[in-house]
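Below you will find the structure I want to go over with you.
For this view, one protein chain was removed and the others were kept in their places.
Presenting chain A:
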Amino acid sequence: MSNAKERKHAKKMRNQPTNVTLSSGFVADRGTKYHNGGGRPFHQAQKQEPFPGTSRQRQTKMTHHSPMDPDVKEQSSSKIMFKKKGGWKAGPEGMSQEIPKYITASTFAQARAAEISAMLKAVTQKSSNSLVFQTLPRHMRRRAMSHNVKRLPRRLREIAQKEAEKAVHQKKEHSKNKCHKARRCHKNRVLEFNRRQKKNIWLETHIWHAKRFHMVKKWGYCLGERPTVKSHRACYRAMTNRCLLQDLSYYCCLELKGKEEDILKALSPMCSIDAGLTFAAVHCLSGRRQGSVLLYRANRYPREMLGPVTFIWKSERTPSHTSESRQLWIWLHPTLKQDILEELKAACQCVEPIKPTVCTPGPLPTTSEEKSQTELPDEKIGKKRKRKDDGENGKPVKKVIGDGTRDPHQPSSWISAATGIIISDLTMEMNRLRLIGPLSHSILTEALKAASVQTVRVNATVVLYSTHVLLSKFEGEDTEKTPHHWWIETCKNPDSVSLHHRQEAIFELLGGITSPAEIPAGTILGLTVGDPRINLPPKRSKVLPNPEKCQDNEKVRQLLLEGVPVDCAHSFIWNQAICKNVTENKISDQDLNRRRSELLVPGSQLVLGPQESKIPILLIQQPGKVTGDDRRGWGSGWDILLPKGWGMAFWIPFIYRGARVGGLKESVMHSQYKRSPDIPGDFPDCPAGVVFAEEQAKNLLEKYKRRPPAKRPNYVKLGTLAPFCCPWEQLAQEWESRVQAQEESFVASSPSGEDSDSRRDKLPGAPTPENTDLQSDEGGTSPSSCSEPREVMDTECPAQVGTAWVAGQDATGSLLCVLRSRKWLKQLSTWCGPSSRDKRAARRTSGSGEPTPTRAAYLPLLERFPRALVWVSLALLRKGSPEPHSMICVPAEEDFLRLRGDQLYCGPQESKHSDPFKSEIRKQKERKKVEKRQNKQAPSEPEGLAGGPPAAGHRALTLGLWSGPLPGVTSHCSRVLLGFVTQGDFSMAVGGGEALGFVSLTGLLDMLSTQPAAERGLVLLRAPASPQYRFARIAVEV
C-alpha cells in the first residue's frame, strides 16, 4: 500500500474504536480511555484492600466485594451479566496471575462506560473527508446547503457550523471593514492602488493595460505582456501597414549634466569607435539626432559589455548660450540600469549623493509625491471623509505618479567634486510612448495640436514694443492666477515664439510624409502641444493618410534631405521645473468632462482658453530595420517623451485614432522582424543577458518537468545537450581548441605550407603534449576539457604580444565576447554571401577584395577575438520554422552532394542517441523503493539516517535531460555544432522561417573557408525536439 493510501486509511479510521484484548495491553487509545475514568477509584480500592501478590498485576484485576455479587446476580435481568458474574466468581483462582479473578459492579460499569464513550466518539465524529451535507442521502439534500446551515437537519448543524468556519478561514481574507460599494468609491480605490504599486512600479497606463493584457511582473514593473485577444497577426499588420502603440515608460533615463568636454572625456572609455558611433558623433552632439551606442566597462572594449543604450543631447539653443552646461539623457532598459549607473558614476567620479530636496533647481518632483504617499497609510478612512467636509485638505488622496517604489531618502542624483558633472536618475520622471508603423505620422498630427500662443493675434501684427506692454499688463493680472505662467513667459520672447511656429510648421509637414522611415534616423523634434484630450473624437475611429497633404513640395523635400534643423529640437521638457509645473497643473479628467457637459451646444469644441495646459514634448524618430538589404526601414516610428502624469491623456487620443496596442511580446516580435538583437535576451555577454538566460532556462525546465516523462521529448535521445540554455562559453572554447587541433595536424602533415609558417610565427613554443592532451580530452568529461584549453590559453598569452586586451583577460577569466567591430562585421558579411552575390559585394567593399576567406585574411581577426560570437540571421531554404534554442550546425559533405542531386532535399536526420541516464534513473527508483520498504519494516529508525544520504549524494535526475556537466557540445551529434538560435519563428514579413542567433566566430570562419563557393553560407538548423536538420542560409547583417 502506498504511503498516501495508508495515511488516508489512518485518517478514516482515526475515530473508530480499536480492538481491546487483555493481552494487547493498553496500546489503543480506547484502552486508555477505558482506564481513565476508573483509574482513580480503582487505585484507592487497591490501597484499601491490599493483596500481597497484586502489586504487579494488571489494573483489570479488581478488589473483591463479596457482598455485592449476590445482589447483582439476583437482580440483574440480563442473563449474560448474570452468567458472567457467576462465572467469574466461581472461577478457580490462582490459575494465572494475569487473569482477573473477580468482578465487581464498578469494573463492569467502567468497562461499559468506556465502550460507550468509544462508540460515541466513533458515531458522532465524522471521519471521512467529505463535508457534512455530502454525507446526507440525496433525497435529504437541499439547495444552498453548504451556504445556509439551517437547511441541514438539526443534528448535523453543529458540525456543519464548524466546517463552515474552517472554510471561511481558508478563503482569502477580504478587507471586510468596507463594503463593496465603499471599496469601489474613487478615493478608496486610489488608496488601494497606491498600496498595490509599492512593490512593483505601475506605468500610468497600468489600469488600461490590466483590463486588456496579460500582466507580468518583470524588472520591478508591472507590464503588459500580450493582449488577451488573439492579435499576433493583427499586431504585425499594424506595424507594417498601420500603427502600433507601445508604452515604453519603463525604460530608464539617466541624466548627465556638466561641461561637454568633461562628459565626453568621462564617457569615451566606455564606448569604442570600433563598434560604431560614440557619444561624440557630430549629429548627436548638436542635439539633432538620437544616437545609440554600446556601453562597455571602461577600457575593456571587446569584453565586459554593459548593454546598448540610446542617448540624446540637449540642443544648444543659441550660440550665445555658453556650452558650459550640457544635458545628456541616456535611455536604457531597466535590467541594464544598475550596472550602467554604477559604471557611469565610477567613470564620472560622481560619488557624492545629493539629497533629493536640494538636487535640482526648484523642488524635485518626486519628493512631493513621495511625501503624499507616505502620508497615505496613516490617514484613517473615516477621518478622510470628515477632512474633506472641513475643507481643510481638499485632496487627501493623491495618485502616485512616477516611481512609487523608490525610497524617498535614497539619493537619485550624484555630483562629482572634480568635474562638476551631475548624474541624476530620471526613471519614471517621463513617459515614453512608441508609435510604430507608417500611419504614426497621421496619428500624431491628428491627435496633437501645437499649443496656441497666448497672444497670437497681437504677436502676429503688433510691433514688439506694444506686445511687451500688453503682455506685461496681462502678466500683472494673471500670472498669479493662471498656472501656466511659464508658457506666458515664453510667449513674451519673440524668438521663442518664432521657434514655436517653426516647430509647428515642421510638425504639420510630417503629416504629408508617408512613412517615418523617410526621415533621417533618430531625428528629434521638440514641440509644445495643447491638451490632447480636448479634441478627442467622440468615437473611436481610424485615421487615413490625407492625400491632400502628401504634396511633394519643396519644404517636404528639404525636411527629408536635411532633417529637422537644430534649433527645432529644443523642447521645454528638458527643464524639470517646467515639467513639474505641467504635471501639477493638469486638469483632471473629471473637471474636463464637467466642463464639456456644461457646453451650450453639446459636442461642440471645448475652449479652455488660457487655462488649457501646454505640454512640452519631444518627438524622436526611431529608425526601423537598418541592417540588411531587404525591407529597409521596416518598423520605423516615433517615440514621444512626455512629462509624467500625462500618459493617459495622450494614450487615449492615440488609440481613438486607430493605433493598436502591443505588449512585451510585440516588442520582441518587432525586434525579431527588424533582425536586431532584443534587449536583454540577445546580449549573452552582458550581465543582464546572463541573468535573463538563467531565468528563461529555469522557467523552461519547470514547464518541461510539469509534463509526464512519456509526453515530453527525451532530449538525451535526440542528442540535444542543452535544450533550455545556450552554453556559449563552452561552445567558443571548444571551437578554439578544435581549430587549434586541426592546425596542429595540418602543420604535421605539410610543414612547408604558407599557413603553417604564419602559424609557427604566432606560436613559437606551442607545446605539442598539451595539444595532444587536448585532443584526447575533447570527447571526455567537461571539467577537464574546460580547464585544459584555459591553461593552453594562458601559456599562449605571452606569445601573442602587443594587444592590450590580453592583459586584462587573465584577471577576469571570461574570454567570451560578441563581435561588434563594424569593420570585421562588414568583412564577414561579404564572406558569408553566396558566390553569385560575391562579385557585387566584393566590389562594394573594395578594400578587401577577396571573396573567399583565406586563413591569412582572417587570422588577425581570430587572434583578436579567440572566443567570440557573431550575431547572424538565418533564412530557411525550404520548409520549417525554427524555434528558440535551435542548433546551428555545419553541414557535412554528403549533405551538399544530396542537395545538389535533389533540389527538394530537406536535410539529413540525426540518428537516435542512447540514454545513459535511463538505467541510472531506474536504479535510483528501485533503491528508493527498497529504502521505503526498509523504513516501513523498521519505523523506529530515524528517517534522517535512512533518507538523508541518498538524497544528498545523488543529483536529482530528470528523465530526458542531460544531467551533470555537458560533454563536448560541438561534436556530440553527427553534424558539428556552430551556434544556437535565440529568436526564431515563422516570419510573416518574409513568408518563411527566419531565425536570429549567435555562432562561434572561429567555427564560422572555419566553415566558410572549407565550403565550396556555390554553397558558402549554408548551414543546418535543428530544433531541440526534432531529429530533422534543415538547410538555412546564414547572413551577417551590418
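The rule we apply is simple: contacts are C-beta pairs under 8 Å (C-beta built on N, C-alpha and C of every residue); 3 or more make two chains touch, one makes a residue touch a chain; residues count from 1.
The criterion applied here is as follows: contacts and distances are computed from a predicted model.
Selecting from "Proteasome subunit beta", "creatine kinase", "Calcineurin B homologous protein 3" or "Ribonuclease P/MRP protein subunit POP5", the unshown chain of this assembly corresponds to "Ribonuclease P/MRP protein subunit POP5" (UniProt protein name). Of the candidate positions A:115, A:489 or A:915, contact with the hidden chain is made by A:115. If you put the missing chain back, the residues of chain A touching it would be 16-24, 26, 29, 31-43, 59-60, 65, 67-68, 71-72, 74-78, 80-81, 83-84, 86-88, 90-91, 95-96, 98-101, 103-106, 108-117, 119-124.
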